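All protein chains but one are shown in place.
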Amino acid sequence: MKRLLKKDELEKMVADLMENYDVIAPVLKEELIAFQPITRTDQILWDYPNSLKPVKEFFLPPREVLFRFKQGKAEPMSPAPKKRLIWGSRPCDARSLLLLDKVFLDETKDIYYFEKRENTLLIGLSCSDPQESCFCTSFGSGPHSKEGLDLLMTHLKDGTFVVESNSPRGEELVKGRGRVVNTKDEERQEKVKEEAEGKIERALQPDSFLEKLVNGFGSPYWDKACLQCISCGICRYLCPTCHCFDIADEDSERVRFWDACSFPNFTKMTSGENPRHTKRERFKQWYNHKFNYFKQNHGVFLCVGCGRCLRSCPVKIDFREVLDRIPAQTASPGGKG
Amino acid sequence: MVEELRKKAEELLRSGKVEAIIGYQRSNGSASTTPCFIEAEDEVTRLVWDEHCVYNLTLYLKEMKKKAGVVAKGCDAKAVVALIQENQIERDQVQIIGVECERQLDGKGRVLEKCKTCQVHIPGIYDVLIRSKTPTSKTEKEELAEEDDAVRELEAKPVSERWRFWQKQFEKCIRCYACRQICPLCYCPECITEKTMPQWILPSPSLKGNTAWNVVRAFHLAGRCVDCGECERVCPVGIPLRKLNKKLEKEIKTMFDYVPGLDPEKKPPLTDFRMDDPEEFVR
Partner (left out) sequence: MENIYLPHPAIIKEIIQETKDVKTLTLTFEDEGLQKNFAYLPGQFVEFSIGGVGEAPFCLASSPTRPGYIQCTTKKAGKVTQAIHDLEVGDRVGIRGPYGNSFLLEGLKGKNLVLVGGGIGLAPLRSLIQYVLDEKDDYGKIVIIYGAKTTEDLVYKKELEEWGKSPGVELVLTVDPGGEDKEWKGEIGLVPSILEKVNPSPDKRMLITCGPPIMIKFVLFTAAKMGYQPKQIVTTLERKMKCGLGKCGRCNIGRTYICQDGPVFTYKQLEDLGADYLA
């Protein structure tokens, strides 16, 4: 069901929701756009490119205590927080959670992730002004996609928003607010959508990447492609779909925290033996994980086209270019490791 | 300048003095640049030079397995000096293509902080120098005055306030180690963050571990940091790392009368023990 709400009606809605939910919304914090629990509706950014960190941080936090040890026994942290609501997530970030679900909810379920997912409503905000670095449409998604969201808000650029529910929980939230849309509203919404999609000029062919990655695993292309990379963790940490983690004990707690396949230490064993011992191997692993291994194992590409990796890379490596330029070649004996 | 740069690069490759040139190229049609590695003479047209050449390319020298030429601004060239001092590279393995630089701009088009107080518009060490047609106009005195201001502002605050300031900054750190990875002088084969026995620095991003990490990073670079400012530029969460570096630079200057990155023959004071070293530092 679609309804039309004015901005002040939406703010009223947020204020009402704050009584039952921890509301997390995009705010401006020292020049950076960050999702954060808010206490006042005037903190909310209504028009923003995208946050530095993706909303994955609320499901797979940068650091999370799993257990506390008492007399050698592990006492699980009770993971269930107050009900949460993420307000104003971009569609790409919402889609990324569906991909993370495949890792954390299929087969062996991760209770820490599960409870946060169950506990959190997702209210999306369509993008009217995608950035040059955005390419969500390459994955069958788009700046107005409702996938994975409970509600999607679309600004009609006059202070009114079309609010579309995409789940019973979402419907419940918006029920009785504003008014039902009419055909005119819908036409306007469609126009905003087309405009936004039109701004995304770059379309990638992910299926071609799969083939090129498989065949080009041993290609000398990678020797050069990796040269610029400084092996930091930025692209991996800021990517909404990257989910590699480390587990270690700090004081008497067992913590899980973000880790990155770009770090030499990631695969290095105590003996000094390191299966991915060169920058080339580590560089390649990332692209292969996203467009080869994950696709083969889970049937989807592990990328939502949010463009964070290329926006944030400190040496401006363009992820899209790296993939585009992999030479097409016939199967090489170089293996797949 | 660009034409001259390309010509010199081509000459270096042709003469066999180098097998690769590390330079700047346009990044995908945008105004910004990205590092490039050129091995063939006909590729030198990719090289560019302008105010978007922020990177300190000498970073890549340590992993270069062949004789390389590197395009270096004044601040970058100081890193080469330090790398020579610390026996990380050999002088005759590298050709320094010095470029006279006025200032560099950040992603938003603002002049980089470090450039406002730069004293090495012309590199102090080079094999080839590409001069600017519009050399910088600042006098040395003006620059020195600004330099002192930045550190003095920090020092003026009481210790407790400074501590609160840094705690707030370190809290933001996500431990991406971009500051370490971009630093031409962070070259330890095994970083202290990777050691587990003892575990000096807690690995997860918590205030405790972050503080330890940031303090150790700054201290390990004291007397060695050449203030290319790359760590601060790359920090995704905006921690003002240069403020820390500059403070230590000042302390070292006062104590040992030493400025890093100027003289390849000298040894950085904290890697060199002398009987007449001031003792306050070792307390």
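When the chains are written out, they are named A and B in that same order, and each has its own residue count from 1.
Just so it is clear, a contact is a pair of C-beta atoms (placed from the backbone, for glycine too) under 8 Å apart; a residue touches a chain by one contact, two chains touch by 3 or more.
The structure displayed is predicted, hence computed values, not measured ones.
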Hidden partner chain, touching residue among A:S89, A:N119, A:T154 or A:N288 = A:N288
Inquiry  = One chain is left out of this view; which of A:C244, A:C313 or A:I326 touches it in the full complex?
reply    = A:C244
Note = Contacting the left-out chain: of A:D93, A:E164, A:D185 or A:D259, that is A:D259
Query = Can you list where chain B touches the absent chain?
reply = 196-197, 199
Task = May I ask you to list the residues on chain A that touch the chain which is not drawn?
result = 66-67, 69, 71-74, 76, 103-104, 107-111, 114, 217, 243-249, 251-252, 254, 256, 259, 261, 266-271, 273, 275-276, 281, 288-289, 292-293, 296-297, 333-337
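As a convention for this text, only the chains that are shown with their structure count from here on.
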Query = Per the centroid of Cα atoms for each chain, what is the distance between chain A and chain B, given in Å?
reply = 33
Chain A residues touching chain B - in the complex, by the definition given at the top = 30-32, 52-53, 62-63, 224, 227-228, 230-234, 237-238, 246, 248, 250, 255, 257-258, 260, 263, 265, 279, 312, 314-318, 321
Key: chain A-touching residues of chain B, taken from the complex the two chains share   = 27-28, 32-37, 55, 59-60, 63, 174-178, 180-182, 194, 202-206, 208-209, 233-234, 236-238
